[in-house]
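Below is one structure; the comments refer to it alone.
Here the complex is missing one protein chain, while the rest keep their positions.
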Amino acid sequence: MMRYAVIRFPGSNCDRDLYNAAVKAGAEAEYVDYRETSLEGFDGVLIPGGFSFGDYLRTGAMASVAPITKAVIRMADEGRPVVGICNGFQILTEIGLLPGALIRNTGHTFISRDASLKIVNDKTKFTKSYSKDEDVIFPIAHGEGCYFCTDEVYADLKDNDQIILKYNENPNGSRGDIAGIINKKGNVLGMMPHPERALESILGSRDGFKLFEDLKSWEENHETVR
Amino acid sequence: MKKIELIITLQEQVLDTQGEALDRAVKDFGHDEISNIRVGKVLYFDIDESEPAKIDEIVNSLSERLFANTVIETYEYKILDGETV
């Protein structure tokens, strides 16, 4: 049984949703305050969406130097699953656990809608229950979700199959329609869309459920072919 | 004690959507002579240190770790009171 830490920063606002999603899928979860310095006893980390530290200075910037961050980096180094959603993705790029950066949407405005996405890589521990090119609907809700990276990084991402999720209709100007990526080792995942809001058809979509089931069974998921 | 002015802007190659919007707005005002607006941030702070090398080290380190994201931004700073680095 995987036990996840859901990190709470001041200004996080999807912490409950993410916690509920993990528990609903059968994993264990517990909130951890950003002022803690240890993640002992946890098998993985979930970094929720929201506006950590008010998005002041730059999205994710202040969270990336918070006390808990060193422990998050340690988890990532040990090869344990680290997942950042929306603001969590922004934080992971700020920390440097994932390449690139998230900048303001090209249309300037915040965008909240159900986004149609494609699973690009189904050979990761996070996406093994999906199939390649599967279309899924996850809500998006962000003002700074335009994925930016240099040509070298982009080539790298493609060569290493690190792009796992793409927009079918690019809403924010993201390079290569990128909606979610993993690190080279395959244990750190960041994505702008909200799979934790897509668990029940009455709320619009249940396409996100498999992602949390894959997180629950992370240990047993076989190392992927890349 | 010195006062620092730190200016952070998006790197040249990064699309500055606010800048683009302002460019358009300025043209709407009839000012065709303005172009290439880049929007940045400025931070002012006091530093209890007087040695330029020390200041440089502290400001650079903080800028790279927190104030700016060097993946997309660049920064420069001035020590106010006439001294510039």
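Each chain gets a letter, A and B, in the order it is written, and its residues are counted from 1.
Just so we're on the same page, a contact is a pair of C-beta atoms (placed from the backbone, for glycine too) under 8 Å apart; a residue touches a chain by one contact, two chains touch by 3 or more.
Following the convention adopted for this analysis, contacts and distances are computed from a predicted model.
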Open item on the list: Leaving aside the chains you can see, what is the UniProt protein name of the one that's missing? Options: "ABC transporter permease", "Protein-disulfide reductase DsbD family protein", "Phosphoribosylformylglycinamidine synthase subunit PurL" or "NADH-quinone oxidoreductase subunit N".
Closed with: "Phosphoribosylformylglycinamidine synthase subunit PurL"
Task: Sole residue of A:76, A:164, A:199 or A:215 that reaches the chain not shown, by the stated touch rule - done: A:199
Task: Listed residues A:50, A:84, A:145 or A:190, member touching the removed chain - done: A:50
Task: Residues of chain A in contact with the chain not shown - done: 10-11, 13-14, 16-17, 20-21, 49-51, 53-56, 109-113, 139, 141, 143, 194, 196-197, 199, 201-204
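Rule of thumb we're sticking to: only the chains that are shown with their structure count from here on.
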Task: CA centroid of chain A to CA centroid of chain B, Å - done: 30
Task: chain A partner contacts - residues on chain B that touch it in the complex - done: 10, 14-15, 17-18, 21, 41, 65-67, 69, 71-73
Open item on the list: Under the stated contact criterion, what part of chain A meets chain B in this complex?
Closed with: 57-58, 61-62, 64-65, 93-94, 99-101, 103-108, 146, 148-149, 173
